[in-house]
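I'd like to ask you about the structure that follows.
One chain of protein is taken out of this complex; the other chains stay put.
Lettered A and B in written order, each chain numbered from 1.
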Amino acid sequence: MAQGLPDAVSTDNPVFRAYLFYCGILILKMMLMTILTARQRIKHKAFANEEDAKNLKVKVRVDENVERVRRAHLNDVENIPLFFVGAFIYTLTNPSEYVAKSLFLAYTVARIVHTFVYAVYVVPQPARMLSFAAGNFIMSYMVIKGLINFA
Amino acid sequence: MAQGLPDAVSTDNPVFRAYLFYCGILILKMMLMTILTARQRIKHKAFANEEDAKNLKVKVRVDENVERVRRAHLNDVENIPLFFVGAFIYTLTNPSEYVAKSLFLAYTVARIVHTFVYAVYVVPQPARMLSFAAGNFIMSYMVIKGLINFA
Partner (left out) sequence: MAQGLPDAVSTDNPVFRAYLFYCGILILKMMLMTILTARQRIKHKAFANEEDAKNLKVKVRVDENVERVRRAHLNDVENIPLFFVGAFIYTLTNPSEYVAKSLFLAYTVARIVHTFVYAVYVVPQPARMLSFAAGNFIMSYMVIKGLINFA
């Protein structure tokens, strides 16, 4: 059984501090997606709303460069909130500090690489698939360890 | 007023352990959606990205079977992160262990049924609507109990 939370959920616990730190990095990473999307919308003059298009005297239209960034963003939205909770559950299983910090770092890097090869500089497959799989593999490990602990 | 958190947010608290457990189940459930989507994309040769379609020598195209799974996934993305936080708030209101565990289980079952009747084996309405409403009803109860406690 895991140690009681008054010890695990404490800013004195280096694993919990690392959890908070990497969550912060991933939040900033996701907020950047909005800027990437806006950049593509302005560059390609492709807006989703009448009131935005009107400002630049263009019609509402769909552009593949915008959609690509939006798909990368949606992939973040589908996955990163799972990390926020899954890594919290894992933190409460009293993991080794070294393993936990390595997993948090690896997950964060995998998600940043995923966005990069998807929407910044498009790299042929399996670059995107591998970075996606790496993140999911880490998540599965953390969650299953949690389920075993708290079943 | 609720009891102090050093007691509520503790792996010694059976409600908090149940919260962590069902969050883990829901995370795995959401991760499965990616596999369901990939299965439909391959089966119907319908890809969203040029670099994926090229591998199978097909053109990028939209397919209703893929879109249906994606709508079910998006519905998860819109709702399940609310459970992650809403059920946490509720856990801190010092609920009865029996009621809390029943609500967590019922919510989890409702979401799994929702996906099943939406995207695995399509069942006529109101199956999807009822499973969706059940989840939302539970969420509303948990959140409103939290608001009353922490206002």
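Everything below uses one rule, namely that a residue touches a chain if its C-beta (ideal position, glycine included) is under 8 Å from a C-beta of that chain, and two chains touch if they have at least 3 such contacts.
None of the values given here were measured: they were computed from a predicted structure.
K.L.:
Touching the absent chain: which residues on chain B qualify?
P.N.:
These residues touch the chain not displayed: 1-6, 8-9, 68, 71, 77-78, 81-82, 84-86, 89, 92, 122, 124-125, 128, 136, 139-140, 143-144, 146-147, 149-151.
K.L.:
Suppose we count only contacts with the excluded chain; which residues of chain A make the list?
P.N.:
Residues in contact with the chain left out: 6, 9-12, 16-18, 20-21, 23-25, 27-28, 30-31, 33-34, 48-49, 51-52, 55, 73, 77, 81, 84.
Going forward, only the chains that are shown with their structure count from here on.
K.L.:
Rounded to the nearest 5 degrees, what is the angle of the rotation relating the C-alpha atoms of chain A to those of chain B?
P.N.:
So the copies are related by a turn of 120 degrees.
K.L.:
How many angstrom lie between the CA centroids of chain A and chain B, rounded to a whole number?
P.N.:
So the centroids are 18 Å from each other.
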